[in-house]
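Shown next, in structure tokens, is the structure this report addresses.
The complex appears here minus one protein chain, its other protein chains still in place.
Chain lettering (A and B) follows the sequence in which the chains are written, and residue indices restart at 1 in each chain.
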Amino acid sequence: MSRFLPKIPPWVSPVVIGLLVLLFAFTQDSFYRLQLGTLSGIYAVAAIGLTLLFGAAGQISLGQAGLLGIAAFGTAYLTVDRGLGPVLSGVVSIAAATVVGLLLGWSALRITGHYLALVTLAFGLCFTELGRTVLPEGWYGVPPLAIGSLDLGDPQRFFVVVWVFVVLTLVASSLLVRSRFGRSIAALRDDPVAASACGVNLARTKVAVFGIASALAGVSGWLFAMYQGSVTETSFSFTLSFNLLIMVVIGGLGSPTGAVAGAVFLVLAPELGRSYEQYRLLSYGLILILVLALLPGGLASIGRLIAKPLRRRRAGVEETA
Amino acid sequence: MSRRFTAVLAAAAMTVVLAACGDDSDSGNGSASGGTDPIKIGAILGISGRFAFVGEPQKQALELAQQRINADGGIAGRQVEFVVYDDEVDETKSVPLANRLISEDKVVAIIGPSITVPALAIQPIVERAKIPNMTLTSKAIWEGKDGSYVFHTTPREEVEVKSVLSFIKDELKVTKVGVIYDRQPYGTGNLAFIKQFAPDFGLQVVSEEGIENNDTNADAQVQRVRAAGAETVVVWVGDPAASSVVKAINQAGWTVPVLGSSAIAGPRFAELAGPAAEGVYSNSTYDTKAPPANQKTFLDEFTAKFNGPPTQFAAFAYDSAYVLKGAIEAAGGKTDGESIRKGIIDMPAYEGVVATYDFADDNHNGIPNGPLFYIVQVKGGKFEVVYDTRK
Partner (left out) sequence: MSVDYPQVLATGLTYGVIFALVALGYHLIYVSSGMLNFALGEQLAVAGLVVLSLMSAGVPFVLALIVAVLAAAAFGAGYERFALRPALRMGLVGPLIASVGVAIVIGQARVLIWGPNPRPFAPFTGAPNESVGFLGGRWPIQSFWIIGLAAVSAAALLLFLRYTWYGRAWRATAQSPVGARLSGIDPSVVSMSAVSVASALVTIAGVAIAPIVLAGGFYALDFGVRAFAAAIIGGFTSTTGVLLGGLFIGLLDAWLVAALSAAWSDVVLYAVLALALLVRPRGFLGREGVSRA
């Protein structure tokens, strides 16, 4: 079994990312860059959820944006219309998103693959349409995050808060993937028949993974509402679901760190070519096609390709399983 | 796992690239008043996407303004440069773009956004950064606060609504109004005003039907409006929906006066609606019969430069540019936020292309709240002025 143990301890990447984040936060005086960094962190949380769902568990969802939207709408409504505090609103909204996600997970019990893709797509579109019909004006003036009297809405502080969530999520997902539950998830993707023969409760696992992914999407939506300050359904269209999918595919399916890399890439990419703004979405489509065709493991697999010759040399020594 | 390691490496590389990239591009202009560097004014416009018919002409107007202002000697001796970004009418983009304009491009003022939702979204940003914002949406963004940095160079929504209602009452002389409106805030907001002011004109809204800007089938809405007994149809949405409504009315064989908002007052409407466009009314601030001198110059130069006349929205953007010019010159060439803000308020009334703009401490609405529009009608495929609401 030691073949499955990672060569680099699981705490390395969160720590590295954490250090980079702190470095970034305290050397950036550009408000704009901080905002970009914050946004990539927000999406990273949802992307990690999707990579667990899709990459680890093999369950596809084209409607994650709807879950983000539910949490964002809930947060906006509770803070702006009801005057609840941001933390309490967050808890309620994230719970709401999770419940809906669990329902989606339940539906995944009956259908798989393509049909699941379509159901999640239909859900996402339904949410957008409902939002447009019932609440086209959306909300403005969602207050920035504050816990009691501690103001965390300041751009620098909020940036750190968001990335704290990212790092925590990374740590949690690493632990998850290594746990028994994590192996059930992998079994779900790789060989459901064998897994259930070994006593893995597939149904519970499936639903649970959807729950996790939607909870993370909910966290993302909550953070987004406070980041943006204004919440309308335009922010949660199919384009966002698609973008999250790209992040996950580019970053490498099943790799939470890859998802983070994908999120950072997607948010920053426009910056690298401002004058080519009109080609941005076009290039995303092309990149997606190229990655799928040539590099299904995403960015994270580049290492594997390089390391292959190295690993072969080591394999003779390492093989103990 | 080497997979994870590479991913970390990739993320790290990206952060480093971002951090390194252009942080030192700050050569301290924008807030400095001296030198011969160009004055940079930012603009966030909805150039592509659903409201391209608003943002694209605005972008063109700013191109024209930049050309003219610089040819005439610039602002306080310095050339002006408009940094224009497309937010695709998506406030998720407008917010970072506003931030970018302020902290990266170091603009001294921001024109736009073109539409309500993005305009509301960037309001806290410009207020906090103390950057004057000439907002281009008709919805009231400025709430009457003193010291605010937000200014309107567009008429308030009610003005256009009242223009339509007064025409129905005085000229069409009917009382039952059916409204087909955009389901987005552009339509829903104005629908609310229509319902609010209709009684003042002795009118009654008998039917309200929502439609999406991109819809090309309006049969159901038209049929329901007709069934409700409407004597005139007010259409508050852009194209292609507006032309679809008119085509549906035509196909249903229903003869009824149709009033569109200023969203359709351009050549595209007749192009899309074909013969069904004949006789349709709309609002315009351009006097096609006898335009005043500077309006005529603007219209002629725009048409020459862009092979076609401007729509409504272009003029307000153009005027905003000139208001900022006047403000900076009134501030003695100083370009920090507070000075420009004071300049906008202190400068004498500016006679723009379509209106005279005057700002005060307690009034950030440059255009007075009275009637502004002409009612125009499609005759032979083009809009012509038929009624002046200002009288």
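Heads up, the rule we're going with is that a residue touches a chain if its C-beta (ideal position, glycine included) is under 8 Å from a C-beta of that chain, and two chains touch if they have at least 3 such contacts.
Model, not experiment: these values are computed from the prediction.
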| item | value |
| --- | --- |
| Given B:G274, B:P292, B:G332 or B:G370, the one touching the chain that is not displayed | B:G274 |
| Residue, one of A:I17, A:V119 or A:V219, that touches the chain absent here | A:V119 |
| Touching the absent chain when the full complex is considered, from B:N214, B:T297, B:T356 or B:N369 | B:N214 |
| Chain B residues touching the omitted chain (full complex) | 48-50, 52-53, 183, 209-212, 214-217, 219-221, 223-224, 227, 239-240, 247, 250-253, 268, 271-272, 274-276 |
| Positions on chain A where the hidden chain makes contact | 58, 60, 107, 110-115, 117-119, 121-123, 125-126, 129-130, 132-133, 238, 242, 245, 249, 253, 278-279, 281-282, 284-286, 288-289, 292-294, 296 |
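The definition used in the following text is that only the chains that are shown with their structure count from here on.
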| item | value |
| --- | --- |
| Cα-centroid distance, chain A relative to chain B, in whole angstrom | 36 |
| Touch list for chain A against partner chain B, complex | 6-8, 12-13, 16-17, 20, 23-24, 27-28, 30-33, 35-37, 39, 132-133, 136-138, 140, 228-230, 232, 234-235, 251-252, 255, 257-258, 260-261, 264-265, 268, 271-272, 277-278, 297, 299-304, 306-307, 311 |
| Complex contacts: residues of chain B adjacent to chain A | 1-12, 14-15, 17-19, 21, 23, 48, 85-86, 89-92, 95-96, 99-100, 102-104, 117, 120-121, 124, 129, 183-185, 188 |
